[in-house]
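Shown here: the complex without one of its protein chains, the others still in place.
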Amino acid sequence: MFESDKTDHIKLLYWMMLTRAVDDRSVSLAKLGKIPGTIFSQKGHEAISVGAACALSEIDVIAPMHRDLGAYLVRGMTPGRIFSQAMARVTSPSQGRDVNTHGMGDIELGIIGYVSHLPQLMTVALGAAFSFQYRNEPRVALTFTGDGASSEGAFSESLNLAAVLKLPIVFILEDNQYAYSTPSKYQYAITDLVARATAFGLPGVTVAGNNVLDVQTASTEAIDRARRGDGPTLIKANTMRMEGHALHDSAKYVPTDLLNKWREKDPIVNYKSLLYEKELLDEQTEKSLIKQIDKEISAGVLWAEKSPFPDPATLTEGVYA
Amino acid sequence: MFESDKTDHIKLLYWMMLTRAVDDRSVSLAKLGKIPGTIFSQKGHEAISVGAACALSEIDVIAPMHRDLGAYLVRGMTPGRIFSQAMARVTSPSQGRDVNTHGMGDIELGIIGYVSHLPQLMTVALGAAFSFQYRNEPRVALTFTGDGASSEGAFSESLNLAAVLKLPIVFILEDNQYAYSTPSKYQYAITDLVARATAFGLPGVTVAGNNVLDVQTASTEAIDRARRGDGPTLIKANTMRMEGHALHDSAKYVPTDLLNKWREKDPIVNYKSLLYEKELLDEQTEKSLIKQIDKEISAGVLWAEKSPFPDPATLTEGVYA
Amino acid sequence: MPEITFLQAINQALHQEMKADDTVFILGQDIGVLGGAFQATAGLFDEFGRKRVIDTPMCEYAFSGLASGAALMGLRPIVEFQFADFISTGFDPIVQFAATHHYRQKNPLPIVFRAPWGGGSYAGPFHSQCPEAWFAHTAGLKVVIPSNPHDAKGLLISAIRDPNPVIFFEPKFLYRSQRGDVPSDSYTVDLGLADVALAGTDISIITYGAMVPEAIAAAKTLTKSSISCEVIDLRTISPLDRESILATAKKTGKVLILHEARKTAGIGAEIAAIISENAFEYLDAPIKRVTAPDTPVPYSPPLENAYRPNSDNVVHAAKELYYF
Partner (left out) sequence: MPEITFLQAINQALHQEMKADDTVFILGQDIGVLGGAFQATAGLFDEFGRKRVIDTPMCEYAFSGLASGAALMGLRPIVEFQFADFISTGFDPIVQFAATHHYRQKNPLPIVFRAPWGGGSYAGPFHSQCPEAWFAHTAGLKVVIPSNPHDAKGLLISAIRDPNPVIFFEPKFLYRSQRGDVPSDSYTVDLGLADVALAGTDISIITYGAMVPEAIAAAKTLTKSSISCEVIDLRTISPLDRESILATAKKTGKVLILHEARKTAGIGAEIAAIISENAFEYLDAPIKRVTAPDTPVPYSPPLENAYRPNSDNVVHAAKELYYF
């Protein structure tokens, strides 16, 4: 795992730090009243979205959900566009028509925007994978979903159809132990959701979702497998949602002990320590990362704030292609 | 298995023979142009619907699908009412409003009528089970579904919700190797659908679906378990659909070898042989069974044919309660 | 009478009916410990426990179907969808099983499918929808959308006691913005009856839900131009109160239909059709519809503000009608 060169590690760290910075800044912007809609907290999920996205090739496609800011960034969506989406500006990926990470797709970047209905995007991702198989292209679709969404019929249908058609797709299940206020024990009656994979005929892998290297390694294997034509894989990444479900959720229903336990496992803090320990990171590099990220964030916010709102006269444009 | 007394065995045989007789007669009626709609073939499924239904108590409830004629009969629906449903008469369980076994429910008999959308009735059956649990009644709901329907999201959602709520319900999956023309290999990518049970946290059992005693034994165990408050069970019963999907399907897509192999396993023929072998059946009893069934069928057809069609003036009645 | 919010009125109805009838239970996502995404079920879990206030897994299909089975066995389920937008995920068992069951099988099926509904809060295309027309077009369902705290409580209690599946949409824009006098005791408001929210003589504004306050505000503005509007609050969307619709159309001869849902094949179309079939000779001007356009609900405030009808639009359209 430490065979890859220094820059890769710094990149992983950078993407995770950038993800958190975008998240943090979004929350401040919301508190300043600059975001009309809501924001989904990303804290705890950075290693999953970044690790998985970093395992993909440029030709691949992702279909993320609402805690995958990192994957958007890795694929090349700028912080400015992300802020502008939250701030409902016309420069955003949805031209101000969709809210927060919803509809934040960009086909040029290989990102399919999602709709709220969970996990509907899994079924859409199947179609991307299908097209690759259909045209004999060595491309892979990777999609994310949640532990809560795994109870929806669309989740099971997707695993089954992917397995039957042997599609080049990777499913990442981000198990953060809660679906909004609902803990796992009221969501499902098994000990590990990875069992779902076997029941539909695809391999299932469990990884430490707060360990970006583990996520990346497992993703790489699954992606390679898919690219080879060996079909889909389900990766279950264990983590914990460290904030409320969305902006206005105080998440009082989460036991403090549980949060404290997982606070120890912060994906960024721990990865940083590891890099220091392995002498792959020094203070100066860290400082310059922070500086660069600050700059990007500020520039992004500035750009987004300068972006105009959509013109109401455009309201009915583009219902049809 | 042979500890139960003679009459029980004769009863099981009687119900299976009656099921086949109703099925056969329905086909003839259809050929005579007396059935406006279609008919789903039952051949091969008699042991499952009869064996499972015979394991229930009177207080229990069934939610059958389209190959469970036997279960309707066991619960007390008369052949006459079944014919009258097919013949679209006002005396039928749906008063001529629904077709063949669709909407052939009768709450007094503990039968919930189904809608076409497979396996929607599984979700309805959950509700019956829920009500028993809610009121602390020692009752059980039993529902049937098919191998094809197991790919629908509703199937997975039902297993999951039943397991999470620990509902007193038994799911019987009639695996007849085809969903209309689609063989298992294009339906799912695992070797045995019973694996689905484990993945959702309920016990799964596989039985020989052409052996009525096996079906009854497995059902009894699952029903007892549910009644004890220990939650749901999935029973997968292996069988083969011996005719076309419905009246007008010649089923050319089914390999002759496969049919020949399963013809050897006819649930009624084999059970009869077994009873002869164990000296639990003699020729005279068999003859009287045949005679009785003939009488019931003829009486049923007569009654149905004499039954009036619904009055068009009633068309808009009863949309609301 | 104490003044309470629309949300409190809903909450009160749930409390009182669950207390009065132990066959009533409620299920949905995050309705227990959390009290629901909007706190509509706050306190129910503490009072009635997990047995009667059930946090389900995410499975709109299965829990909508479950409601039918439980209702068949004599219970009175209330299903909460977290947003009306998610009712499309549980659509199948509602429109196929629940809607058709009584017609085919003659068993009553008392279910309430509740959901926070409609726009106005910049929540984007998937947290703002108004899908009532899908259900109004489906035979066998009742559809109710209240416009004020008093009706919200009374209609919800009626819906719970009704022997049919009822889709009960709650304009979430009104949850905290609308307060009103609400009797503390239990009472019902009949399903199927529209309300004359404001009597008038020149123009009929037929509307429902969160557009009722907009219509009333417009009517007040219009009195300054000496235009007298009658505001009809439908309350029940299906089956429609044809008598009230025709009565007001015949009275004023000028009809403005107002709703937050999209125009094409919306409830407004049905109202226009009913009037043009049955009160044609009474009309002094073309019927006018003021509705959202045929687009998804856009997020950005300038877009949603243009999308969602408001009292200004109503004033403008009413003047056109008046001076026709």
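Note that the chains are named A, B and C in the order they appear, and that numbering of residues resets to 1 at the start of each chain.
Here is the rule we go by: a residue touches a chain if its C-beta (ideal position, glycine included) is under 8 Å from a C-beta of that chain, and two chains touch if they have at least 3 such contacts.
Note that this is a predicted model, so its numbers are computed, not measured.
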Residue among A:G51, A:G70, A:G153 or A:G244 that touches the chain left out of view: A:G153
Touching residue (missing chain; options C:L198, C:A247 or C:L283): C:L283
Residue, one of B:T7, B:S28, B:S181 or B:S288, that touches the chain absent here: B:S181
Residue ranges of subunit B at the interface with the undisplayed chain: 36-38, 88-90, 94, 96-100, 102-103, 115-118, 148-149, 151-153, 179-182, 186-188, 253, 309-312, 314-316, 319
Chain not shown, touching residues in subunit C: 85, 88-89, 91-92, 95-96, 99-100, 103-104, 125-126, 133-134, 136-137, 139-140, 238-240, 261-262, 264-270, 272-273, 275-278, 280-281, 283, 285-289, 294-296, 298
Absent-chain interface as seen on subunit A, which is shown: 61, 63, 93-95, 97-98, 103, 105, 107, 112-113, 115-117, 120-132, 134, 141, 153-154, 157-158, 160-161, 164-165, 318-321
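Keep this in mind: only the chains that are shown with their structure count from here on.
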Arrangement of touching chains [line / ring / star / complete / other]: complete
Distance-maximising chain from subunit C - centres being C-alpha averages: B
For subunit A paired with subunit B, centre-to-centre distance based on mean C-alpha positions, whole Å: 46
Averaged-CA centre spacing for the pair subunit C and subunit A, given as whole angstrom: 36
Multi-partner residues of subunit C (each touching 2 or more other chains): 56-57, 59, 61-62
Touching two or more other chains - residue numbers and ranges from subunit B: 153-154, 157, 160-161, 164
